[in-house]
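All protein chains of the complex are present and in place, except for one that has been dropped.
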Amino acid sequence: MAEKDVIVVGGGLAGLACAMNLAADGTHVHLVSLVPVKRSHSVCAQGGINAVNDVTRAQGDSEHLHLDDTVYGGDFLQHQPPVKEMCDRAPGIIDLMDRLGVTFNRTPEGFRDQRRFGGTLFKRTAFAGATTGQQLIYALDEQARRWEAEGNITKYEYHDFLSPILNDNGVCRGAVIQDLFTMEIKAIPAGAVVLATGGNGLVFGRSTMSTICTGSASARAFRHGVRYANGEFMQVHPTAIPGTDKLRLMSESARGEGGRVWVPKTPQDPRDPKEIPAGERYYFLEERYPKYGNLVPRDIATREIFDVCVNQGLSVEQGRLCVYLDVTELPPTTQQKLDGILEIYEKFQGVNPRVVPMKIFPAIHYSMGGLWADYVKETKTGGLVENAPKNQMTNISGLYAIGEADYQYHGANRLGANSLLSCIFTGLFVAPCVASHVASSAEDIPLSLIDGAKKKETERHNAVAKMNGAENPRALHDELGDTMTRNVTVVRNNTALAETVAKVAELRERFKNVGSPDSGGWSNQSVTFVRALDDMITMAEVIAQGALMRDECRGAHFKPDFMIESPDADDPAALREQAVEWCKKFKAKNDKWLKSTIADYNGGDVQYSYEEVDTTLVPPRPRTYGLKGAEIIEEVWREQFSEKATAGAA
Amino acid sequence: MSSQSATSPQAAAAISPREKYYFLARRLHSITGLMFSGFVCFHLLVNATILASGESFEFCVEKIHILEHMGLLVPVEMATIFFPIAFHALFGIVILLTSQPNMTDYAYGGNIRYTLQRWSAVVILVFLVMHIWHMHWLGKPFGGAQFDPENATSTAASAMQSWALWAPIYALGVLATAFHLANGVWTALITWGVTIGPRSQKVSGYVCAALGAFLLVAGLGAVRGFMTYQIPADGEEAAVVEQANGDDH
Partner (left out) sequence: MSKKVKVNIKRQDSPDSGSYWQSFELPVEDGMNVTTILLRIAATPTTVEGEKVAPVAYDACCLEEVCGACSMRINGKVRQACSALVHNLLDEQPEITLEPMTKFPRVRDLLVDRRRLFEGLKRVKAWVPVDGYGERGKPDRMSQPDQEESYPLSRCMSCGCCMEACPQYNDKDDFVGPHAISQAILFNTIPAGKPLEDERLDALAAAGGIAACGNAQNCVKVCPKDIPLTTSIAKAGRATTFHTIKRFLTR
């Protein structure tokens, strides 16, 4: 019955949601994970999960506004039907998680409490202390354990996904995995494989991501023909704590609960921050964005930190991007809601953030891009067709991508607290789609196919284990991370990007001369790392090349050379004229660039193309957070451009 | 639907009798410990009356032995002391064998007490065997049983004074017992879920420590009392004591 089985790779929120939903309907699931699933990277998510709720609804909120905030925050670079489906189902997902025992914070009356997150004016975010991701994944981990006890889920923890098994027609019929204790290579036949393997922050060396977030599974699927989309869109989180081994996240919830970002008006003011009077502090986000204040979308906050630190030289510490995040003025009951994250700061920095403002830095945080995945649009509602096998399926039949590993939901920039939602949503939603695909493709899986795939991967493993060149893989990784962090994060320009592409190509060459320092037969982590390094170089190529080719500013991808100049005339008529010009340029830019970058491996000669985006539900409009002349631009856009856009879409 | 079988009563019935017995045995171990604690308190307090006078100890022992005249002493001793302590000791050995103390790595107060609880158990076990042999009628077949309730004070004192090491041995026994008892009561309060939070456990810790200290003082006082007791010259001979015991039982 192997052809009826499903392999789910990745045990984070998306993978577990998918596995439990499949298992509940009687499908046998092979759950493959690099670490025990309870330790997946989803535990690091802190702030919360978004959904329209009774409180925001009373203030005029709706699922449509959630969709609007998401696509506006994402600079319209996402197909809208899947986003609509996600936002529509979000309230039900929160209710489900509540039923599963998640200890969401409560109001005095016993309802779920909500906080506000970036990119919205509504308090849509349900949370469990400052460890929401941990609480959500534990609820799903428990369900997976329940189905494991029932025999519906077989776990393969400490197993690495090596490759999908494709038959002669290019249909996915299983996966090859490796036991990271015994190093044994196993091939598992299955009717479908779901990749829920997360992001690729380690391409940038240190990030807020866990050690397992190398993007290796995505890269391996990519090399087997799965298209990779929007790789250049990497979210840089504005607030993280630097460390020697990783950059630890300081959640947006610190600002959601009232934390304020500031720098001293005197550059590198040597005084204790507590002693700097309010008048000598520059609350730059509040001053520049009166509407959203400290809760502007992440790409904006990050860029403003960059601007204040680099262009204005006001960084708290010379030579790095460092600003104060201040929760010291919050009442103790509010600070208590942030205990989980404040403890992290205290533990790793040795300073009590309840008393002393935190020093924080931007850091690579989330991959908006990912494996290309399909969807089936329900034309009546504008959402998705339930149970359709093609939903979340990659261009390889039977191979699915969900969670952070897919590219669908966040466009050019993800809103805070939407990631947990997209992960659980895709996991739950894809399960019946996978099941109907499996039901419709019942042909046998020949043993020769399985054995062939296993043999190929065994050979590859042995070849890597024997590599004994002079290049140190860890040093290569450091070089890769340094280059990527320097040139492909907050601010990008084509010279540096071209250098990066060349540098990555050089690393690709030098990789051939890597030496694997370990010949051990048990838990050979060096071989595993060398293979992941290979994959990270592949990912870096896609990210850097995509960034180089995209000559515009969109969401997290910021190229000042291609910025449309803001209207700045004093005379109203001239200002209006400038705004019309601005809108024209913006429209032309959108016509050219409102498209997803698609990378196709093509046997090693990677091809890049662009895919049109379905924006039929919310017509694209200029993203004007804090933009100079925002009002006049919005006015002009409404009058002269928006009808055209809606008419074109209809 | 398998989700229903997860809540079915079969799952509960799957627990074997051996498993059920283990929990009950551990609880019985706790109960027997508490029973024996009661006896020890009583015993040490009676002994401590020697500090008042030889006569008062004599008087107490006499009162206890009223039970003997009713033919109840042995059954009561067996039911409330001997069998409980035998079970407590034997099952205690089973528990001891599952333990892997790590006091040197984790020198926390609780862990030190945990380890001392097990060491003191061994000390008490050895001491108890010696003590029963030394004083109690059960020791008679092995040449012990020097205590005669009819001449309680003088026989007890002479038994204690018969060997220079008895005093330190009894002092050590009393120390181990006072600790094991006090700590045992403290853990029993947790085991039965009486003291739940850290604060209540701290308070009960102080109360138990006071109880242990009191018993220690009473016990050591009694040892000193018997050691310093002037045995009257016209006291009965040991042979007579044995004769009397033989007659009674």
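In order of appearance the chains are A and B, and numbering begins at 1 in each one.
To be clear about the criterion, contacts are C-beta pairs under 8 Å (C-beta built on N, C-alpha and C of every residue); 3 or more make two chains touch, one makes a residue touch a chain.
None of these values were measured; they are calculated from a predicted model.
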item: Contact residue for the chain not shown (choose from A:27, A:50, A:114 or A:134); value: A:134
item: Listed residues A:27, A:56, A:143 or A:178, member touching the removed chain; value: A:143
item: Contact footprint on subunit A, counting only the chain that is left out; value: 20-21, 24, 35-36, 38-41, 43-44, 92, 95-96, 98-111, 128-129, 131, 134-135, 138-139, 142-143, 145-146, 148-149, 181, 210-212, 243-246, 248-249, 340, 344, 347-350, 428, 472, 474-475, 478, 517-526, 529
item: Those residues of subunit B which, in the complete complex, touch the missing chain; value: 3, 6-7, 11-12, 15, 18-20, 22-27, 95, 97-102, 105-106, 108, 110-111, 113-115, 117, 187, 190-198, 201
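In the analysis below, only the chains that are shown with their structure count from here on.
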item: Subunit A and subunit B, separation of their C-alpha mean positions in angstrom; value: 65
